[in-house]
Structures are given as C-alpha cells and as structure tokens.
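Report on the following structure.
For this view, one protein chain was removed and the others were kept in their places.
Labels run A and B following the written order; every chain starts at residue 1.
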Amino acid sequence: MDINNLNKMYGKLKALDNICIRDIKGIHGLVGENGAGKTTLMRIVATVLEKDSGSITHNGISWEETVKVRNIIGYLPQKFGMYHQLTVNEALEHVAILKRINGDPKEETKKVISLVNLDDKAESKVGSLSGGMIRRLGIAQAILGNPEILIVDEPTSGLDPEERMRFKLLLRQLGNRMTVLFSTHIVDDIEDVCDRVTVMHKGKVMLTGTAAEMIEMAQGNTWTVSSNEEKSGEELGGVVTDCKYANGMFHFRLVSDKKPAESAVRAEPTLEEAYIYLLHME
Amino acid sequence: MLHKLGRREMKRFIRLILLDYKEMSGVCFIPIVLILALTIYGSIMFDPRQPVLVLNMFQQLIPPLASWWIIMSFYSFVEDESGEAFFTYGFSRKVIGIGRVCVMIGLFSMLIVLVCTTLMLTNKCSIIEIINILLVLWVQSWFYGVIGFLLIVVIKKILWSFAVIMMILYFNIWGGLTPLSRYLIVTVEMQKSIDIKEIWLKLVSVFSMTIFFLIIAQVRFTKFRFRARK
Partner (left out) sequence: MKRNHKQNTFLESIRIEFILFVKSINVWAFLVLWFVVLVYFCSLLFTYSQFTLGDAFISQGLVTQALLTGGIILGAIISSNERKEDCEEVFYVISCMHFYKALAKVVLLLTISLFVFVTGTLTVFIVFHLLDAAGAYYIPSAAYILLYWVVPFFISGMMGCIIGQAMRSKMVYPIVIGISVFIGPLVPKLAEPFMLTETGAQYQIYMLFNLGDLNLHATLNESYGYCLNKELWIARLSVLIGIFLMLPVINRYKRKDYIHIRIIAIFVTISLVFIGILAANRVVKLQNWYLRQAELIDYYSDNPEPDFGESINDISSVYEIMGYDINIDDGLKLNICTDVGLDIKNKKSPLVFTLFHGFEIVKCTIDGKEEEYKVAGDALIVENTKEYEGKHLLRLEYKGIPPANLYKASNKWILPGMFAWIPVEYVGKVMANEWDTYAMFNYPDSKKDVPIKVEYIGNNEVFCSLDEKDDKWEGISSGITMACGWLDEKETGKISVVYPSLYPENVKQAGAAIDGLLDITRAASKELKGEDKCFEADKIFVFPSLLHSYSSSGLYFFRDHIVMCIFFDQGGTLIESIDGRSVVDSVARTNEWNRVDRDVIWIFEYAYLESLCIRGVYNGEGLYIPPFESLIETIRDDEKRLDLANMAQRIHDYISVADVEKQIEFFRSFLELIDTGSNVGKITRVVNELLDSET
C-alpha cells in the first residue's frame, strides 16, 4: 500500500500534513504522541474519513473506489465495542454475514474465535467480557473474511502486559498473510512486532524505516550522566529518559544533540530514546 | 446530612452543584427559558376574574420542569462513563443523591418565586393569593423533581425518564378525571382563586408521598451499580 501526499484539515487545524508512506507491507507501525495524527490517518485509510488531498493505493486499487476498498480491509478502531446483549458467536456471525464473506459464516466465526483464543468465551455475552477479550473480539471481527489490509488503531492501550503480549503475537501471525497497519504510542510494541515503522509528530511524518534505522539515527546522541542532586532535563541540557538513584548518586540517561556535561558518557540508544530524540531534537 | 458538612465540605458541595450545571451546558437553561416564557405569557393572559385558566396552565407546565435538572444531573451516571469517578470524590451517596436533588429543587423554587412575583406585580393579585399559588406550585415541583430522581435511578435511561414525566403531564392535561390528575392538580372553580384552607390536606398528602418516593429513590441510589465497562 502506498500513501502519497495525504492532507487533512479539521477547520484550521492541519491534522495531516503531506503524509507520504510508501511500500507498506507486512506489519507497519505508526507511532507518535497523542494528537500526532495517527488515528486520523488510520481512519482515512479505513475509509471512515475523507482526505482533503493526496492518494492511497494498494495493488492497483485507489482509495477513491470506496466500495472496493471496504471489501479488502478489516478495521479495529481505537474505541471498539459490540452489542453487549449478543454473545461472541452471535456478534461475529452478524459481522460475517454483513461482510458477505465467502464460506459459511459459522465456520469462519469458529476459525477466528480459535485464532484469537476466545473459544471458552464463545457463548458468553459481549457485555461480560474483559477489556482484553473485547480487543480480541475486535481483532476477530476485523479479520473475518481474510482482508488484505488490517488496520488496528492502538490495540494494546489499556491492556495488561499478558494481554499485550498475546496481542502482539497475534499481530505477528496475521502479518504473515496480510498487510497490517497498526498504530500505538507505546514504542516497545513497535520493536516487538513491526517490520517497519513511521514516526509521526504534529501531523507530519518524521521518519519511515525499520526500528534499527531509528536507533541508528539516535546514535551518538544518547548520554548517561551522574549527579549528586536531582536535576531536570533543562538543567542537564537534554531530555531525560531515565533516572536511577544508587550509591548516593542520581544516574540520568538523556538524549541531547551535544554533550550535556563534562562527565557525560555516550550510551547505546534504545528505540524509545531514538523516538524521543526524533520528536524533540529534529 | 447537609448540616453535617463543615464549611469546607459545604464549599466542595457547592462546587459539585456548579459542576453539575456546567456539565449540563446549554440544556440547563431549558427550564429557565420555558418558565420565563410561561411567566410572560401567563402574565399577559391572566384575568383576575378567571384566574383558573392561568393557574391550571401553571400547574400543568411548571412543576414537570423541576425534574429536568435532576434527571440531567444524572447523565454522567447513566449515559456516560465518567460517573464512576463521582463516588471517589469523598461525598456520600446521600449527598450525591438527596443532597443534589434538594438543592436543585431549591433553585427551581426560586424560579417559581419569580413567576409568582411577576404575577403579583403585573396583575391585581393579593399577596395571599400569590402565596397560595406559590405553595401549590412548590409542592407539585417537589413531587415532579423527586419522581424524576426515582425514575432515573430505577430506569437508568434519560429519555425514558422524560417519557414518563411527559406521560404524567399528558394525563394531567387530557385525563382530567384520572386518579393521578385528581391527586396532583388543584382544581379551582371559575372566578375563584386558590384557597389554602380548602386544599391544605391535599398538599400535605402530596408532599408526604413525595418524601416517601424520595426515600425509596435514595435507597435505590445507594444500591446503584454502573454497567461494567472494561
């Protein structure tokens, strides 16, 4: 999938500013702070919103052909719910029929329920499911009909660590057979799951590349500094990413363009630090 | 239970009420606008020789508005997810329930005073007549306000709660001889005004019933549970 020169305004606010992301395949992550434009982009790709300008294409299909696009996408929005009176089976069968999938809706429903590990909750009402299970249900309905593109908007937010892990495993599985575009503001998720990542900031694309490329970019700009008193990022001349107290000393990790102190030592950047560097220093 | 609140607590409670109204945003003005309109209309149409026409209109239309603020103040409990946080603010359920209801009806009563004062100033009504009208409207407003509270904590749906209030209103207007209407509405003869001596028993009975409903509503509210949103 290719996204070219995408723009979107909300009144005077430019939510997306000339977004270009090419060759989206496998599992592609979108990371950015709150308000970066990730959800707007996801919703445009999911055909919920309309772009102001630009183009999106996938295998010859242009996003102007909404009907065709909707036949090849599966979407899990940021805020997902389902009729709480229905059981999981009923809800998924309902979606399966609506999506006009090939094959028996019951069979397909069973498959996706297995895939997302909701077998023991198949006859439970949606209203009785936990947050993680609802998310899994969301994924299940999104992958019904084997879409070519799966769009998941912040699927791991609000999940406990175990659920997050499970989710990431599932996404990796799905990434083998479809293009997955997923957004998050948790950088660790990117590292574990994504083939490539796009960093967004204030509606703009800061970087598109692999996690390694991102880390590479922050090489030489990550420091460790020790001090006997607690200091802020401004005092240190950078953005503090970690602070530990040991042996009577404060040990800081920070990102900065220049050496923050005489005693500062270069450190190997983590993906998160690379992300922070990208957002604050560029 | 309000008197148990210290000064600081009282300030917090007042802030809570103000927050309620702020949260209602534009819709909190609905009763005010309607009552103003009714006041103007009633003052123009009032005929001291036939006060019954305006009095009936006031009895039918003004008290149901007392339930508006009360039902809307429970919006965050029943339609939104933010109501759960309410119970963590340190107020008891009595304060959030009865406390708020009483304050809102008290504020509504001020609107009724405005109505009556306007009537008195614009028409040749004696003070006794005005006080009588005020008492009747006040008791009826209590009834409707408490019914609104009871409805919202039982049904937990704003629109259906309003539907029931509207139904009571319709029965008052069309079903003039139905038990509910006979119970609630003070019937005034043509060319006569309200005489408290004749209706005090009715008012006391309505008010007692109101207190009874208030207690039931509060008990229900104490057991109020949010729908689990995971």
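Just so it is clear, a contact is a pair of C-beta atoms (placed from the backbone, for glycine too) under 8 Å apart; a residue touches a chain by one contact, two chains touch by 3 or more.
Please read all numbers here as calculations on a predicted model, not as lab measurements.
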item: Touching residue (missing chain; options B:Leu36, B:Ile158 or B:Ile196); value: B:Ile158
item: From A:Ile3, A:Leu16, A:Leu41 or A:Val95, residue that would touch the chain that is not displayed; value: A:Val95
item: Residue in contact with the excluded chain [from A:Asn7, A:Thr57 or A:Asn71]; value: A:Asn71
item: Omitted-chain contact residue, chosen from B:Val27, B:Leu121 or B:Ile215; value: B:Val27
item: Touching residues (missing chain, whole complex) on chain A; value: 43, 46-50, 66-67, 70-71, 73, 75-77, 79-86, 90, 94-95, 97-100, 138, 141-142
item: Where the missing chain touches chain B, by residue; value: 24-27, 30, 45, 53, 56-57, 60-61, 72, 75, 155-160, 162-163, 166-167, 170-171, 173-175, 178
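Criterion: only the chains that are shown with their structure count from here on.
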item: Distance from chain B to chain A - Cα centre to Cα centre, in angstrom; value: 50
